[in-house]
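Omission of a single protein chain aside, the complex is shown with its protein chains in their original locations.
Presenting chain A:
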């Protein structure tokens, strides 16, 4: 489903990603772990081209993201085509980024109307079903500021689901939440994982990784240090750096 080859990214003089190769099969849940500054979020953002890669390729569902290949040249796609590719890749932000002037329902219904040519009525009906799925059907008319952090993030997940994406990317979905609200968001993530959604999750929730992930990827200084099933990476890490990171996180 997702294939990364030799992905490099530099901000100024700082090389954030130094050649990432990853293969994530359809229907799999991948959790990316790593210390802050290791390039986790940047890696996630290259997958839907929010961040342009300097070198390397990102392929999602057989489609090269952000570029068109002709021979040995990559031509950058126009914005319209990039936006169309993004509509197939859901993204959930750390700070939710809900549209504050739209109600929960309108937040979820906006993108399908804009990109899937649905009528407003159809989109609203589907949005209501999605809000129900994340347990917020009764809050459909509320504005984001009238919702708790956990509720906002659940609306954001419903918004990402509304485009029926092939893949959903989660960028630290619980990091901005009060501890007692983390559970409700992780419950939604677990449900999605069980339903066979292809997911890539950057998180610090080791418990979630152990329970829901098929693959855990440990990233440090822009490189994949190790990857494998959670039982292997979390309980018997092969590398010193992974061990050091886990010992700090698991205390």
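As a convention for this text, contacts are C-beta pairs under 8 Å (C-beta built on N, C-alpha and C of every residue); 3 or more make two chains touch, one makes a residue touch a chain; residues count from 1.
What we mean here is this: contacts and distances are computed from a predicted model.
Matching "TonB-linked SusC/RagA family outer membrane protein", "Amino acid ABC transporter permease", "Glycine cleavage system H protein" or "ArsR family transcriptional regulator" against the UniProt entry of the left-out chain gives the name "Amino acid ABC transporter permease".
The omitted chain makes contact with just one of the residues A:86, A:139 or A:154: A:86. Looking at A:50, A:77 or A:221, the residue that reaches the missing chain in the full complex is A:50. Checked against the hidden chain, the listed residues A:20, A:111 or A:140 yield one contact partner: A:111. Residues 48, 50, 79-80, 83-89, 91, 93, 95, 97-103, 110-111, 114-115, 141, 143-146, 159-160, 163 are the ones on chain A that touch the missing chain.
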